[in-house]
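One protein chain is absent from this view; the other protein chains keep their places.
Chains here go by letter, A, B and C, matching the order in which they are written, and residues are numbered from 1 within each.
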Amino acid sequence: MKEKIGIYLIGAYGAVATCAIVGAKAIAAGLSDERGLVTSSELFRGLDLPPVKDFVFGGCDLRKTSVLEAANEYRQRNNLLPTELLKALAPELKKVNDNIGEGIALGAGATILKIARARQKQNSVLQEVEQFRARLAKFRKDNKLDQVIVVNLASTEPHLDVPPEYKSLKDFEKLMRANAAEKFVPSVLYAYAAFSEDCAFVNFTPSLASGIPALTEMAEKLRLPHSGKDGKTGETLMKTVLAPMFMARNFKVLAWEGYNMLGNRDGAVLDDPSNKRSKTADKDKALRSIIPDPDMHTRVSIEYVPSLDDWKTAWDFIHFEGFLGTKMVLQFIWQGNDSMLASPLALDLARLTAFARRKGEYGPLTHLACFYKNPMGVTEHRFDRQVQILEKYVEKHLAGKKNKQVKK
Amino acid sequence: MKEKIGIYLIGAYGAVATCAIVGAKAIAAGLSDERGLVTSSELFRGLDLPPVKDFVFGGCDLRKTSVLEAANEYRQRNNLLPTELLKALAPELKKVNDNIGEGIALGAGATILKIARARQKQNSVLQEVEQFRARLAKFRKDNKLDQVIVVNLASTEPHLDVPPEYKSLKDFEKLMRANAAEKFVPSVLYAYAAFSEDCAFVNFTPSLASGIPALTEMAEKLRLPHSGKDGKTGETLMKTVLAPMFMARNFKVLAWEGYNMLGNRDGAVLDDPSNKRSKTADKDKALRSIIPDPDMHTRVSIEYVPSLDDWKTAWDFIHFEGFLGTKMVLQFIWQGNDSMLASPLALDLARLTAFARRKGEYGPLTHLACFYKNPMGVTEHRFDRQVQILEKYVEKHLAGKKNKQVKK
Amino acid sequence: MKEKIGIYLIGAYGAVATCAIVGAKAIAAGLSDERGLVTSSELFRGLDLPPVKDFVFGGCDLRKTSVLEAANEYRQRNNLLPTELLKALAPELKKVNDNIGEGIALGAGATILKIARARQKQNSVLQEVEQFRARLAKFRKDNKLDQVIVVNLASTEPHLDVPPEYKSLKDFEKLMRANAAEKFVPSVLYAYAAFSEDCAFVNFTPSLASGIPALTEMAEKLRLPHSGKDGKTGETLMKTVLAPMFMARNFKVLAWEGYNMLGNRDGAVLDDPSNKRSKTADKDKALRSIIPDPDMHTRVSIEYVPSLDDWKTAWDFIHFEGFLGTKMVLQFIWQGNDSMLASPLALDLARLTAFARRKGEYGPLTHLACFYKNPMGVTEHRFDRQVQILEKYVEKHLAGKKNKQVKK
Partner (left out) sequence: MKEKIGIYLIGAYGAVATCAIVGAKAIAAGLSDERGLVTSSELFRGLDLPPVKDFVFGGCDLRKTSVLEAANEYRQRNNLLPTELLKALAPELKKVNDNIGEGIALGAGATILKIARARQKQNSVLQEVEQFRARLAKFRKDNKLDQVIVVNLASTEPHLDVPPEYKSLKDFEKLMRANAAEKFVPSVLYAYAAFSEDCAFVNFTPSLASGIPALTEMAEKLRLPHSGKDGKTGETLMKTVLAPMFMARNFKVLAWEGYNMLGNRDGAVLDDPSNKRSKTADKDKALRSIIPDPDMHTRVSIEYVPSLDDWKTAWDFIHFEGFLGTKMVLQFIWQGNDSMLASPLALDLARLTAFARRKGEYGPLTHLACFYKNPMGVTEHRFDRQVQILEKYVEKHLAGKKNKQVKK
């Protein structure tokens, strides 16, 4: 019998979640092909991945709106998601709405709360977690789900100096009980609650979430799969594709200057230096991991340009030295729609996580490295090598399936 | 005892050969590091490659000048190869000159002959080959060389519809004896002569050379290593680095438009449509091999812009479709010095070919695929995968060396 | 009493005409502001230009479709002209359709006829002209128009070696009567018919139209205003803005290489070398007029990239030399929607032509130079200087109006 899978989206009214939901429903209705979904490419043919069209969506958000409204707003700002499509999908989108509740405001930071027009409640840390667990449980029960995957698509959180208590689950839980509110950001509470409710966790954001030692320990103990962090969608993807070439040709990269501009809600959040700090660290880390030269000058700038909306534009200027000290230049300009790049990857991660869980795999899913700017449990940042890890994983499972069939 | 290795450059006064010679001499004199030489990168540490500094250079050209003059001309046009450097290396460069003779004009085409201010002689095909063999033999003898590697760095030849006689060595030789001059281009005669003189052959150009069946057969028979064709230095390198990413992310590439501009002698030759045809075919083939979508619109344009001299500039515009039919754009601008990109690769190929011969390897050297736009005997065009073939080759030899040491 | 003005669009189902009609109707309905209309800018405040919202539209096309269908097709391909807008304007757009008839196929060339799925009829040259005159007269009568302006927005015609008979009206008419069909292109017949029907003429295309001596003579004789040719919308606009700076700073422009890509019907037509020839000549002429240096290397390339639809993308690479022979580079990338750039200018020209006629001005309207790649009767190509000619024209009329008011 077919498994019924729930995808619980944190930041459910955000652009990425909106496009993921609309996209999945459009595919289900036969109104869109599966272009852009990695898991729908040739490589995965024959693998029993759960189909995107059967996903049951739910989630939470700090803003108050509806999926349809969010989709309409997105359409108006970006000239995508045509009116006809949204009209056709409206009944389905309304149904999703019933599964969307409130998010955790504790530790979200002033900028996010302001943009969401939300405010932090007087709840204790434990109360926040309990209430969120109750919402997850209700989602599962209401929809008779076999498994639920929590996917973090919220805006980048403010930077938090990781407290020493994050090093073990025991201390982390003690800290929660001590109600040390200033030592928490929502993502760690979301991940803790997800694990407590027997849900796998996907961290598509640069936030801490399940990546802290305490929660890695918890996932291991409860035999739950998780992965993260920070979806690799645009400029960083390009960096991890291009940087290995400079190494392979023995060029000296003198400077790699990356200027990013975007105008969506995410961009507005990143205008707060504390939130930006979490983001740029991930972007630089990937590059420095591939090109370890300490002399290399790098810059990662992310700026808010409202008129661009979701059309992220990046200019990268790469100054490099070749034979006989010759200085040369490579520049690239990336003009991508942020949510249309991110949302299919979020669906891919949900499919692959559901598959992994069904196969009894748990802990950090290292074969998902190619999806992340800063992959958990993996030091490999070169994109093509990460893709090969995934290829081998698929081949292993295809071989296993074949063996089984042979055995029958 | 150390092997004495001769590098015989076809097109010895061209910019690539000039930079290769000056570069090797600068390294030998301790006036330059080995940046840009792939074989000097970390990967090759421990492998007994012949050092660049010990190479003995010779070659041929249709033009009449000297290495030093060619280098000075290059400096004036490109603001590279500083006066001080050329002054310091002048005695060494003059010595190389003694090893440089005339090239084969038969079949070189009107444009090349005009630019070289050369003219075709009344020689028969066999006479051309014999004279060239004699020059190779003299180079070997004069310099007491243990092995000679012929490296083709000449300008792109005019397009030749490959005659059916090229399919077997027997027919090819018959055609030579029949003196069917219009069915020959210099590169195949160079390769034939090289093999006849027990020399390995490196075809860095888009010309036919040793890649035709007759000569592949000859190399196999004489147990000589060879490789080609068309060094992968700039825009095509970028294509084979970037294209796999579009496949991995399941994007549909709608259009990949590549505009190249260059102003060196090579560019002037490419202004002749017949010569250009050989070149653009190689560039497009690599891309279509990685992205087999027949709907993809592509263009490869190469234009002569004299003021650019050796500074090849390419603009690539890549239009691609992602999730929900969203069209996005990646553009890159490559500003590289053509000869400074090509010359270290020519030296790399010479080193690796000399090494392969010493190890008794022969036939097409498929592990050199990452150096070529259109690698012989290999269907893999994805750059990173090609690099891995080379990595495995190096690992194998390093392991072999270790085993030997252990046995002692 | 208010004058009733008819705008008769040649190529009425083309993208430019479609956007012009939809735009005017959207402005009339209060659903769009007048951004992009030059004549709605500050400069023209106080001048009695006929309002765009009062224009009565008609026209002809070789294709058979409707304005609404053309608009819907445009929306689907370009993600512009939102469904809601078209729905609101549908009744108005349907009315325009009643005023749209057949165009002249004689001399349109194989490529245009194929794309339009039209074929040339067995009409004589005179019959074509007569039939077209009848359509213009009907448009005027049906809509009770005070004046009609014919605006040529058709695709670029094939190149025609201008026959000597074009030099005088008498010979031109003789040629028509002789039915020398191969010596005519539609644009000259359109212009002749327009003048015969007492209509002013605007040539927004690179086609010959009213610019030939015979028709200039005719306009003069009949005291009719006209202008052309080839709307200056994108890359050429940029050239005429930037080129004067290089002159003012005494830089030597070594090379100006312009690569244009577009994917609309216009682009498909330009894929025919004969049609392209008319276009690129205009583009290069403007640049060479500003920078007369014969050494300057230039290129104007226009290529058809279907996926771009109406989003014309141009890359210009400008290589220039400054102090002490220093070579420097300016590059620009223009990503504009061709029809959204052209259509408001077509409306501007109609307004200014109607105004000129009301004022009794006739012959080539030289004050409209800033709208054209190749302005009739003007040698000035520098954009800013052209703008100043227009400014002075406006000031003159504003002063005149003020004087009149004073007199009252």
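Basically, a residue touches a chain if its C-beta (ideal position, glycine included) is under 8 Å from a C-beta of that chain, and two chains touch if they have at least 3 such contacts.
Quick caveat: nothing in here was measured; it's all calculated off a predicted structure.
Q: Please work out which displayed chains the absent chain touches and list them by label.
A: If we consider the entire complex, the absent chain touches A, B, C.
Q: Which one touches the absent chain: C:118, C:137, C:281 or C:387?
A: Checking each option in C:118, C:137, C:281 or C:387, the one touching the absent chain turns out to be C:387.
Q: Looking at the full complex, which residue from A:96, A:151, A:224 or A:308 touches the chain that isn't shown here?
A: For the chain that is not drawn, the touching residue is A:308.
Q: Which residue from C:109, C:158 or C:344 sits in contact with the chain not drawn here?
A: C:344
Q: Of C:88, C:126, C:247 or C:398, which sits in contact with the chain we cannot see?
A: Only one of C:88, C:126, C:247 or C:398 touches the chain omitted from view, namely C:247.
Q: In terms of residues, what is the contact footprint of the unshown chain on subunit A?
A: On the side of subunit A, residues 254-255, 257, 259, 261, 297, 299, 301, 303, 305-308, 313, 315, 317, 319, 321, 327, 329, 331, 333, 335 touch the unshown chain.
Q: What subunit B residues would touch the chain not displayed?
A: Touch set of subunit B with respect to the missing chain: 79-80, 82-84, 333.
Q: On subunit C, what residues meet the omitted chain?
A: Against the missing chain, subunit C presents residues 19, 22-23, 26, 32, 34-38, 40-41, 80-81, 237-238, 241-242, 244-245, 247-252, 321-326, 328-337, 340-341, 343-344, 370, 382-385, 387.
Throughout what follows, only the chains that are shown with their structure count from here on.
Q: Overlay subunit B and subunit C by their C-alpha atoms and let me know the rotation angle in degrees, rounded to the nearest 5.
A: Between subunit B and subunit C the superposing rotation measures out at 180 degrees.
Q: Starting from the mean Cα coordinates of subunit A and subunit B, work out the distance between those two points in Å.
A: About 44 Å separates the centre of subunit A from that of subunit B.
Q: Hey, how far is the Cα centre of subunit B from the one of subunit C, in Å?
A: Each chain's C-alpha centroid was found; their separation is 50 Å.
Q: Measure off the straight-line distance from the CA centroid of subunit A to the CA centroid of subunit C, and report it in whole Å.
A: 49
Q: Counting only residues that touch at least 2 other chains, which ones in subunit B make the list?
A: In subunit B, the residues touching two or more other chains are 321, 329, 331, 333.
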